[in-house]
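A single protein chain has been omitted; all remaining protein chains appear in their positions.
Should a chain be cited, it is by its letter among A and B, assigned in written order, with residues numbered from 1 in that chain.
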Amino acid sequence: MSDGNIILLGKGVTRTFGALRAVWNVDFEVIKGEILGIIGPNGAGKTTLLSMINGTLPLTSGSIRFKGKEISGLKPHRIAELGIARTFQIVKPFPGMTVLENVSIGALFGREKLKNVREAQEKTEYILEKVQLEDKRDVAVENLNVSERKRLELARALAMGPELLLLDEVMAGLNPTEIERIMELIVQVNNEGTTIMVIEHVMKAIMGISHRIMVLHHGEKIAEGSPREITNNEQVISAYLGERYVKKRQGVK
Amino acid sequence: MLLQAIVNGILYGAVYATIGIGFSLVWGVMNIINVAHGSFIMIGAYLSYTLFAVYHIDPFLSIPVVMLVLFLIAYAIQKYVLNLVVRGSVFITLTFTFGLQILIANICLLIWSADFHSVKLSYSSLSFQIGSVIIPYVRLGIFLVAILLTLLFYLFMRKTKIGIAINATALNLEGAKTVGIDVGNIYAITFGVSAALAGAAGALISPIMSINPFVGGNLVGKAFVVAILGGLGSTVGALVGGLVLGLVETVGTIFISSSYQELLGFVVLVLVLIFRPQGIMGKRFY
Partner (left out) sequence: MVVEMRRKAIVLIVLVLIFLVLPFLVSGFWVRLVTGIFMFAILASALNIIAGFTGYAAFGNMIFFGVGAYTTAVLMNKLKFPFFTSLILSGGVAVLLAIVLGLLLLRLKGHYFALATLGAAEAMHQIVNNLTDLTGGGQGMSLPQMRGSPFVLNLFFYFLMFFFLVLITFLVWRLSKNRLGYAFKAIRANEEAASVMGINTTYYKIYAWSLSGLFTGFTGAIYAYWFTYIDPPTVFDVMMVVKMFVIILIGGAGTVFGPIIGAFILESISELVWAKFINLHLGILGTIIMLVVIFMPNGIIDLVTKKRSFKGIIKYLRENKL
């Protein structure tokens, strides 16, 4: 695997809030074209890491290179222009605007920066079909249900035409059918060439779609590998279920 | 001369603090910038003047009455009118209070005419001297009462049940409702207290300022600066803010011509907003 295949490279990425170590000295790499899953107990620093990648939060120290270019310290809109898009755990739709308008903004100001509203809306229609929201195109976003809002959030990010897509718990609050739907969508998007980093708590889903998994705990990376390797990793199990459980398992073995 | 300016600054500063505390309270608790606060000060001054002119009551003595009247007026306004728009954006609430301000100005105009009035006390010109510094008794009295009011307010907010309820409502509206606090009532009381303090400030300044229905704007400008300087949600902050403003004005005019005095206040306001919007004391709650 040559370096040209690494689309995102993080070295010593650290974010502290006073004495709190939200993310501590994390090295990571994301291979172009893969789906990298990020898991870890609550408060592990997953969202913080994502926020540092897309520029919402500055790094306390360390570096992040996207396609070889240093992006830590750049403003979020600059990073968006370079080709990174993200969804938020707590969705942030544009109130007072329709679904179509919301998603069009991604097309207008994302990596492709379409100049023409009509062009943007055409591209948007295509994306709305993908996420199955095309019949809601003229609905005000306040009137969408949870599943629709999550898909809207995803659609907005997709409309930006990103090379790297960051998904933050996009499945939270969805029922099993909806989760299946989104999983298929994510895989489809990935097949079309977009590299994806996913934070998820729904284990079955994330294990099912990720090529590789990275595990964070108390802000540090404690494991990395294929989904299979991770499920058997003792440190990971300990982090989620506690040391006593691990000891118990060892006892049973 | 510098010393005199400093003393003057402190004396004026306490009044500014009284003007600012109520304004800061309403902003901190209900997120309303009450432009009509200046009008409340003005009503206080007018009431004090009327009581003095007609019944010969000294302004210092009429303070409790003035405070009560203003509390009742403001309570009613908040309860029946302002509560309807209190959750609106700054667009809405600020525009509303501007409307209220000019309505009050018009009412004062009708009752008291556009002439300038002031309270001329028999002891206005008496003063004492410490070293080279001259302190008029009136000013000293104003200073002491202002400090007293600030202290009473501080105790009210910390030690009384209502004060604590106000704090709770300000910090967490939904939480306050959940524990059974009647927030509409609390807001009304808050507005009332704010106006009462404004009225007291008005009574305090009636001996030293010419009153006219349009001074409200100028006064609320001072309140803005004090509130921002001191930081919302802090009694001590308002006091500090008031003193700082007073000092900036009096000491500043030694170095810059007095016609720039107004300008100083606004420059300070804008600079603080840019560089330290949380004010000197930072965000805290009473």
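To be clear about the criterion, contacts are C-beta pairs under 8 Å (C-beta built on N, C-alpha and C of every residue); 3 or more make two chains touch, one makes a residue touch a chain.
In this text, all values refer to a predicted model and were calculated from it rather than measured experimentally.
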item: Hidden-chain contact residue, picked from the options A:N54, A:S72 or A:S147; value: A:N54
item: Listed residues B:L84, B:L151 or B:I254, member touching the removed chain; value: B:L84
item: Residue touching the undisplayed chain, where the options are B:A76, B:L94 or B:I164; value: B:L94
item: Which residue of B:L109, B:L148 or B:V236 touches the chain not shown here; value: B:L109
item: Contact set of subunit A toward the excluded chain (per top definition); value: 54-56, 75-78, 80-81, 85-86, 88, 92-97, 101, 104-106, 108-111, 113-117, 120, 156, 160
item: For subunit B, residues in touch with the removed chain; value: 27, 31, 33, 81, 83-92, 94-96, 98-107, 109-110, 173, 177, 183-184, 187, 217, 221, 224-225, 228, 257, 259-260, 262-263, 266-267, 269-270, 273-274, 277
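By definition in this document, only the chains that are shown with their structure count from here on.
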item: Centroid distance [mean C-alpha coordinates] between subunit B and subunit A, Å; value: 51
